[in-house]
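With one protein chain removed, the remaining protein chains of the complex are shown where they sit.
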Amino acid sequence: MSVAAVPAASIPSQASPRERSRQRAIRRFRWSILAPLILLLAFVLMPVLFLQLYFSFHQWTVYLGSWWDAEFVGLDLFREVLTDPRFGWAVVRSLAFATGSTIGCFVIGFALAYLMRRPFRGQAFYYTVFILPMLTVPVVVAYTAEMLLYQSGPINDLISRISGIDFKPMWLTDPNIALPTVMLLEIWNWAPFSFIILLAGLAAIPTEPIEAAEILGASKWRIFWEVELPLLRPVIFLALVLRFLEAMAEFPKTWALLQGGPGTATETLPVYIFLTTWQYFEISKGAVMSYLVMLLMIVIVLFAIRLLRREKQSLDAMYAGQKAAG
Amino acid sequence: MRKSRRRQLTAILRYVLLTGWAVVAFFPIFWMISTSFKPDTQWFAWPPFYFPHPPTLSNYLNVWFGAEEYAATQYAISSQKPLISLLNSTIIAGTATLLSVLFGSVMAYGVSRYRILSETRMFQLLMLRMIPPIVIVAPLSLYYSTLGLLDSMTGLILIYFLTTLPYAVWMTKSFIDEVPREIEQAAEILGASRWRTIFEIVLPLIRSGLVATFLFILILTWSEYLLALIITKTQVTTLPIELSKYQGTTEGRVYGRQAALAVGITIPLMIVGLIIRKHLARGFSFGMVRR
Partner (left out) sequence: MARIELVGLSKTFGSVVAVRNLSLTIEDGEFVVLVGPSGCGKTTTLRMIAGFIDASAGEIRIDGRVVNDLEPRDRGLGMVFQTHALFPHKTVMQNIEFGLRMKGMPAPERARRVREVAEMVHISHLLDTMPGQCSGGEAQRVALARTLVTQPSTFLLDEPLSSLDAKLRRELRAECDRLHQALKRTFIYVTHDQEEAMTLADRIVVMRAGEIVQVGTPMEIYSDPANYFVADFFGSPSMNLLAGEIVQTNGSGRFRGAGFELALPDGFKSAPAGAATLGIRPEHVGVTLGGEGDIALPVRLVEPLGRDTLLYFDAGAERAFIAVSEGLDMADVKVGARIALSLDPRRLYLFGADGRRLAPS
């Protein structure tokens, strides 16, 4: 049973003068709190988005000087971008990269969280070590990776020694395995993130329903599938969604380390946009690409919002009665 | 002994798997630290040196203190600015984070007590942060150049403030939600205004949460790469950019020096992260974990 809080707005209209001035004070307060955000959005985000839109329809290169000299080209730029195979490939790579690294982060994060969900000796030590990769600045990860994955480097050496075979792949210079390699780096870097979220979710599962299931005859496997997993759904979605979105935006590991190379093997969307804008100086083309990517991300994000909201609501509903029963 | 035997085997398996990943997790960090102490002859050696033999401080001295006699290359001497970058990074990250937490926690109070943002809006705010920064960097730099904010600390601080605000709001809100409303009502009856209640009563009560949020966002701003790359040119550099400058040299890779710089960037973050490790879970939950 829940008692809904009465929002201020539903107080009957014949409010006393005191009530009315209180309402006004509250309204002023609410606006003043929101003010910084609104100002930021209005003065930073809006102009930026507007410029972006402007340049999507006006051809402009640096040599033109003033912005307003740019000529209106209608949908030409859009056509150019959408028929650019390189752009298409960049999209594919970004999606592949994001999907692969998200799944990898999830699998490892979940495995680690599941192993650590009950207290045991040395748990704190393992927890500390496991979060270290996430605390490593991505640029640092990139450069350290170069040192490690150098063809005559320690990783190859270690693997060769352990497996006995002469293992010397060119992790970062072979176009065929460069992208998977960067994915592995991403997984190494961010698995702790999924790990922390999933561990928190596992820890929040109440123990008594699990014990009840045990005594009612359920095997460990059953308990996992029927009791633990459903209660973990919100957290699982969160881990997947957040990681996926961040992976789509990944920049340092692909750019700083490889500049999208070898060739275009690791040219994800951020890298291609960066190249287009700052190396080829095709500002307008870059603007269009940015806009398209932004639209793509907004679609994904809206979907993600709906998903997460639904999960949060089901979570609240499940535990609503529990709060009352204490 | 069926039950206890099974218990033992599970425990052994657990330790094996966890230790396996612990090695994987730690090895690159170990390598980075180890390399930073290696003399240049051991940077590329094959078979590789896992431990510097003997360890040397020349990389650190060269990178952080510009000691010329240790410089391996001409380039290395000419870009002796890490200490300045360190200062820049600290100021920029520190200020942006402070602003973020300050405004964010006040906004979080508004959301928690006065519902100034609906649940949908809160998620939208979070997702705002999830749009890849790449899509706005180009027009942003043009916009900044007209405002004179390009290559300035203020410009970077401003954009960091905007991009980390969603996190600040979300994280502090979960702490504010746990402060009982009766305390605020008591303050109100005693004559405190709303603003005073926020700053004198509520925020001090969630002090540790604020610190955790601060440190967490500090990690984000400190390690940020793309925006810093675009917005800073010659006047201002942050540490991550500094590191990438070491890459662009024509004289081959200076692994030892890079490692020394990398260690300097990473160790503070790790210390910070370890301090707040108990709060990380809370910061990442975003309402999906029952408390």
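The chains carry the letters A and B, assigned in the order they are written, with residues numbered from 1 in each.
In the analysis below, a residue touches a chain if its C-beta (ideal position, glycine included) is under 8 Å from a C-beta of that chain, and two chains touch if they have at least 3 such contacts.
Keep in mind it's a predicted model, so treat the numbers as computed, not measured.
Considering the full assembly, A:Met318 is the residue among A:Val92, A:Ala124 or A:Met318 that touches the omitted chain. Touch with the chain omitted from the figure is made, among A:Leu115, A:Ala178 or A:Leu231, by A:Leu231. Only one of the listed residues, A:Arg161, A:Arg222 or A:Arg310, touches the absent chain: A:Arg222.
Chain A meets the missing chain through residues 1, 206, 208-209, 211-219, 222, 226-227, 230-231, 314, 317-322, 324-326. Listed here are the chain B residues that touch the chain not shown: 1-4.
One rule holds in what follows: only the chains that are shown with their structure count from here on.
Each chain gets one centre point, the mean of its Cα atoms, and the points for chain A and chain B are 16 Å apart. Within the complex formed with chain B, the chain A residues making contact are 7, 25-26, 29-30, 33-34, 36-37, 40, 44-45, 47-49, 51-52, 55, 67, 108, 111-112, 115-116, 120, 122, 126-141, 143-148, 150, 152-154, 157, 188, 192-193, 196-197, 199-201, 203-204, 234-235, 237-238, 242, 245-246, 248-249, 251-252, 256-257, 269-270, 273-274, 277-278, 283, 286-287, 290-291, 293-294, 297-298, 301-302, 304-305, 308-309, 311-312, 315, 319.
In the complex of the two chains, the chain B residues touching chain A come out as 11, 14-15, 17-18, 21-22, 24-26, 28-29, 31-32, 35, 44, 46-48, 50, 103, 106-107, 109-110, 114-117, 119-120, 123-124, 127, 130-140, 142-143, 158-159, 161-162, 165, 194, 219, 222-223, 225-226, 230, 240, 243-244, 246-247, 253, 255, 258-259, 262, 265-266, 269-270, 272-274, 277, 280-282, 284-291.
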